[in-house]
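What you see is the complex with one protein chain gone and the rest in place.
Chain naming follows the written order as A, B and C, and within any one chain the residues start at number 1.
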Amino acid sequence: MQTRDVLAWRASVAGSGVMGEPAARGRFGEYGGRYVPESLAEACREVDEAFRGAWADPGFRGALTRLLAVHVGRPTPLTPAWRLSGELGVQLYLKREDLTHTGSHKINNALGQALLATRMGRRRLIAETGAGMHGVATATAAALLGLEATVFMGERDMERQSLNVFRMRLLGAEVVPVTSGSRTLKDATSEAMRHWVGTTDDSHYCVGSVVGPDPYPWMVREFQRVIGEEARVQCAAELVTGVPDHVVACVGGGSNAAGTFAGFVDTPARFVGVEAAGGAGASGGRLGVLHGFRSLFLQDDEGQIIEADSIAAGLDYPGVGPEHAHLRDLGRARYVTVTDDEVLGATARLARTEGILPALESAHALAWVIRAAGSGELPAGSTVLLTLSGRGDKDVSTLKELL
Amino acid sequence: MQTRDVLAWRASVAGSGVMGEPAARGRFGEYGGRYVPESLAEACREVDEAFRGAWADPGFRGALTRLLAVHVGRPTPLTPAWRLSGELGVQLYLKREDLTHTGSHKINNALGQALLATRMGRRRLIAETGAGMHGVATATAAALLGLEATVFMGERDMERQSLNVFRMRLLGAEVVPVTSGSRTLKDATSEAMRHWVGTTDDSHYCVGSVVGPDPYPWMVREFQRVIGEEARVQCAAELVTGVPDHVVACVGGGSNAAGTFAGFVDTPARFVGVEAAGGAGASGGRLGVLHGFRSLFLQDDEGQIIEADSIAAGLDYPGVGPEHAHLRDLGRARYVTVTDDEVLGATARLARTEGILPALESAHALAWVIRAAGSGELPAGSTVLLTLSGRGDKDVSTLKELL
Amino acid sequence: MTNSLSNAALDQGSVERQLRARRDGGRRLLMPYVTGGITPDWTAYLRAFAAAGADAIEVGLPFSDPTLDGATIQEATDAALARGATTRQILADLAELPDLGIPLVASTYYNLVLHDGPEAFCAALRRAGVAGLIVPDLPLHEADELTGVAAAAGIELALLASPTTPEPRLAEIGRRSRGFVYAVSIMGTTGERADLAASATELTRRIKLGTDRPVLLGFGISTPEQAREAGRHADGVVVGAAVMRRVLDGAGPDDLRAFLATLRRALDQE
Partner (left out) sequence: MTNSLSNAALDQGSVERQLRARRDGGRRLLMPYVTGGITPDWTAYLRAFAAAGADAIEVGLPFSDPTLDGATIQEATDAALARGATTRQILADLAELPDLGIPLVASTYYNLVLHDGPEAFCAALRRAGVAGLIVPDLPLHEADELTGVAAAAGIELALLASPTTPEPRLAEIGRRSRGFVYAVSIMGTTGERADLAASATELTRRIKLGTDRPVLLGFGISTPEQAREAGRHADGVVVGAAVMRRVLDGAGPDDLRAFLATLRRALDQE
């Protein structure tokens, strides 16, 4: 197909093994692993064992599928963005994770892990959150299944997202302010891990993206796989070509992208992960270890982790999930960045053309599509599947200040 | 069934004609009609004619059904509220309109009318809004279909719901502050009608509930019927009894209730419309005419309309749709009120037990179920279908002040 | 002798008879409007109107939600209600008024008519010496429920016609209206406007094709020029917002008499 010839990407590697289980010791290529304090080694092993068991158990999967249907509202629709497509000259389809209960794809994973926690006999969930979406999702899943929830959130993020803080508390969760470091997601993650060390016996750490020690990157991707699998079937029904030429998603830790890509890994679709210019782990990071996994992280010359800085709190993470680092090495996915200004423009444009107010995180993916369609990087007539990871309601006050 | 014997309701009237088309001159019993200035008489006739044509046209209905599926996320799930059910001793099922795009059932109607407006060759939508949900829905539908939108909103509501104002503007709508009267929904509605008088040639007035002159009460109910029809099928699949014993919804103007009831009108299910104690048109109003229709309105001894006052901006309307007044007269539905305190309690309780933060409007319906289950008015084991008309995100700052 | 007694002697159809007689005598009709109860001694405005040469007076009974009114009359309505004006008191005030020699026409929204029921409402009007009634949110197709009752009580219910009213309907309005036909000059609400809309001319022409009843043109007439222009086509004008703007700005009965006199002159010059 013409589309693919135009693009200066490495030929994609055959799918065998790609986006399957990680290799021995939780590896995706050279990334991943379980770099945790000895005190968490056993807890990680237990999560791994429990997840393997659950994922192989039709009873568990059936229960999760039903919860996702009756509580979360899955399947989410695939929306053809007709008016914007007309303007851009490409055929853009949106996978609508913004329509899930709580408003972002985070709930797919939170509910999966909450169900796993009940299976493991845990009575409490621990979570970190940045924008608050994973915190709300975790608090929601906990309420639904009768678990307790403790959510760690940077003090600065709590100020920026005070309504989400209140939402979590209404849902019965305890929200713990994190005052160390940059007082954002990175520090909240550290604090959640510290807390887990002391509570492994009764608490499950519900990591919010495809990051953390093995089995989290794999497990979270599997819980998010539903996005890609649904989209695959929907594309087959809606697209003339059956499979889109491009699959695009924003990448913070990378869970919505991983879940989406997983559904198309055996197709010729080209994967694009879009990072924030100020939080480009995959595009601008170097090899490191943080929060239990080996991957690409933003670091200074001394090897200290650099704080990410983007308009989208959910992308303010200095690293990227290990599988994305691996997909990048393989050439199976490409990682690009967009600026805050492009993101604001894309947000307003989708609102006006399609009546959809995307989360600023999701608008990153759109900003790239708009740029690439304009530059010819996406040839006219290309079909593009974009995962709209969340709704923009949470961002309205930010937008109000900036637009 | 035992359930029904306990309740001191009038025997329900046979379904024939009930919740069908209104009688001659837009009447539901003695209510309804088209009490508009002569300058709007022709415009109402045109809307009526166009709607009749469209509703009988499989092409129109197919297009709307598809929009509702791919853009709005229909069908919405039916969620068994297991934990709360256990606490209450009744089987409570929630019809999840909170999961629709834009977050409330208002989008069903706004999209229907927007599609009708394009069919009529109109280039602009006019709407009134209180909480902002119908305004957002209208702005969304307009953006999606390439129409302009002008939304009238009381100045006081604009202050209370400033984020929704910004949301509408982001979607490209013009939001016009209404400074007359109580500066809330009632006045916004008057202002929208005044504005329509001068723009009937190119604008469609997109009324937000089952109120206004004929054909609006009927048309809006038909556009909301999808709630009840989906729920009917879902209940048939989920409930042992097939049909719930009670169908409960909140009532402002009454559109989500009407749409829900319509799906069960030919069943023995008992209908309960729950109003705000401070905005109880059906429960506490007397015969009157306002905004183009004859129905029950809150009035003082001199026949002046009283401002409604409830914690839920969307229920701050002093009247009720004419069909509800008629259903009340027939004894086919019962209308009850709950207090703001009960509503706050119900909101927090649903959040903690089911992980769902309902709109304060929707929490009215729940507050009644909680009270009625506690008092034995809903006998143990009853099945209850409750329409959760919207999500509570918009109310978080209100709740933050009050809880 | 109060107005109520003298008016009680009027026959049915007196509004129309009086307006017709004046029109047929070559006079262009002037019907100023005042919001009832706008000031404590608001009926002084009525005397001033009569003194300025009004042919009828429209008295608004303030309603909380004046859907068809523009900003000025909304403001007047709010002010009157804030003062505590009620239908009851306004009608009592009118009943106290000596006969002005010209018909009084009440105007209000249908909710106030329904409040004690159309019969009671019309009887109360009649007792207060009011002979005509305008209900802007009771269009032709809903008017049935009031026309019979009003006629029985001796109240002439004038219907409104608008630029978008289609043909057979317009003729029906001409037939069913009593007293006069109220021609709404533009697609809009009450309120002052710079020019007389072209639609006004066309509408009066169309109404007159179907009826011989007096046709009064209202909505937006605020200057002598507009009145003169209106008088070329219609039988007369209703002047509301232009009056109430002045009242709200503090103008007293004498000021209003002077203002209406300019309109009277303009109409008479034509």
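The criterion applied here is as follows: contacts are C-beta pairs under 8 Å (C-beta built on N, C-alpha and C of every residue); 3 or more make two chains touch, one makes a residue touch a chain.
No experiment lies behind these values; they were computed from the predicted model shown.
**Q** For the chain that is not shown, enumerate the shown chains it touches in the whole assembly.
**A** A
**Q** Among A:Ala63, A:Met120, A:Val197 or A:Leu239, choose the residue that contacts the chain missing from this document, as touch is defined above.
**A** Only one of A:Ala63, A:Met120, A:Val197 or A:Leu239 touches the chain omitted from view, namely A:Val197.
**Q** Just name the one of A:Val18, A:Leu84, A:Ala173 or A:Leu290 that touches the chain not displayed here.
**A** A:Leu290
**Q** Give the residue, chosen from A:Gly33, A:Gly208, A:Gly279 or A:Pro322, that touches the chain omitted from the document.
**A** Looking across A:Gly33, A:Gly208, A:Gly279 or A:Pro322, the contact with the absent chain belongs to A:Gly33.
**Q** Which chain A residues would touch the chain omitted from the figure, given the whole complex?
**A** Here the touching residues of chain A are 25, 33-39, 41-43, 180-181, 186-187, 190, 193-194, 197-201, 287-292, 294, 297, 299, 302-305.
Going forward, only the chains that are shown with their structure count from here on.
**Q** Just give me the whole-number Å value for how far the CA centre of chain B lies from that of chain C.
**A** 38
**Q** Taking each chain's centre as its mean C-alpha position, how far apart are chain A and chain C in Å?
**A** For chain A versus chain C, the centre distance works out to 68 Å.
**Q** Mind pulling the residue numbers of chain A that touch at least two other chains?
**A** Touching at least two other chains: none.
**Q** Taking each residue of chain C in turn, which ones touch at least two of the other chains?
**A** Within chain C, no residue contacts more than one other chain.
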